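The next block holds one structure in the form of structure tokens; read it before the comments.
Taken from a larger complex, these chains appear in their original positions, while the remainder are omitted.
All chains are identified by letter, namely A and B, in their written order; residue positions are counted from 1 within each chain.
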Amino acid sequence: MSQMKTLLVIVTEAVLERTIIDEVLALGAKGFTSSEARGLGTHGMRSGNWTVGGNVRIEIIGDEDLCERIVATLHKKYDTDYGLLMFTCPVNLRN
Amino acid sequence: MNAIEPVVLFFLLGVIAGLARSDLKIPSAIYEALSIFLLLAIGLKGGVKLAEYPLGSLVVSALAIVAVGALIPLAAFPVLRFLGRMSRADSASIAAHYGSVSVVTFSVGVALLDHKAVSHEGHMIVFLVLLEFPALILGVILARHGEAGKTQWGRLLHEVFFGKSILLLIGGLLVGYIAGADGIKPLDNLFFDLFKGVLAFFLLEMGLVAASRIADLRRYGAFLITFAIVTPILSAIMGIFLAQALGLSQGGAFLLALLYASASYIAAPTAMRIAVPDANPALSIGASLGITFPFNIFLGIPLYWWLSEWIYR
């Protein structure tokens, strides 16, 4: 009832939500949790309306391995041109 | 107050609230709902009017209007690239924004004509929809010219046709066309009677957004500011002369001027974000929303109206 897993958090532009989720599932993730967010980063303020677009915050729990693959893929394909932030952290999955 | 519609006062209220850092904000869900409403309502109105004309008679005007409209991004691109020394991607993206149109600016123009009781051709809305395509497609071609063919054309076309703004416009157009004025009548209370009130609400939000953009202006420098004011004026003049040549009414000429003069901030940003991701969206949205939109609303609309009167008298 307690397994060490990796939590990967991805913050990116809402316009990419479907694209990123498709990638993540194709790479083998078994699930995700996403929610609306706003933010500021190197790509400027993202305040979330039709005009400027907001961010989406996606959480994926999986093996370290899976998270590595996701990070590598997204980094290569989207990091230069889109607002994208990724961080990982070890967590205990409790069910 | 003569040539300014009362709804514009709501835009002003939004700008003031934004500059004063009021805590007023329109929830984004409401903003999206208002956008959907405006696009559908405009499409429906256009579709109903379209059903009254023989479609064939529009083909020539439509071709001419689209062809001349394509000149806007084609002319803007070299100006941005060589005069403004901007990157290829940025130049192409900004050019596409100015070739494209602003549905809200158009709506304020229609509201003004209603206010003045000046009639116009019902099919202007068809031109509004058509003008999106050359602008966005040229934007991509200009951005990619000379590069290996890495453009995702499929995805771009998908984005243009099925992106929410075009989809709602075309969808509304078809529903209005199929159902006709009688079929749409039970929907009039929502889509037509409330239109101006919703537009006022929407302009309040636009004012808040524009105010948040104004702070960025100095970062763009004098070139982009000048570009964002001169381009619409020249485009509008081109529109009025073309309208006269095509035999449109003065109301139609004014609206065509406004279509050419306005810059997109809904369809174009999303499409360009996907098609030309290496362009900086802050530049194109800043110029179109922070400068051109308020310019058109406050000064452009009276100016183009006055020009149309002058040329049509």
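Convention: a contact is a pair of C-beta atoms (placed from the backbone, for glycine too) under 8 Å apart; a residue touches a chain by one contact, two chains touch by 3 or more.
Since the structure is predicted, the reported quantities are computational estimates derived from the model, not experimental observations.
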| item | value |
| --- | --- |
| Copies of each displayed chain within the entire complex, written as a formula | A x3, B x3 |
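Following the convention adopted for this analysis, only the chains that are shown with their structure count from here on.
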| item | value |
| --- | --- |
| Whole-Å gap separating subunit A and subunit B, where each centre is the average of the chain's CA atoms | 33 |
| Interfacial residue positions of subunit B with respect to subunit A in the complex | 28, 31-32, 35, 205, 209, 212, 265-266, 269-270, 273-274, 277-278, 281-282, 285, 289 |
| Interface residues, subunit A side, partner subunit B - complex | 13, 15, 44-45, 47-54, 80-82 |
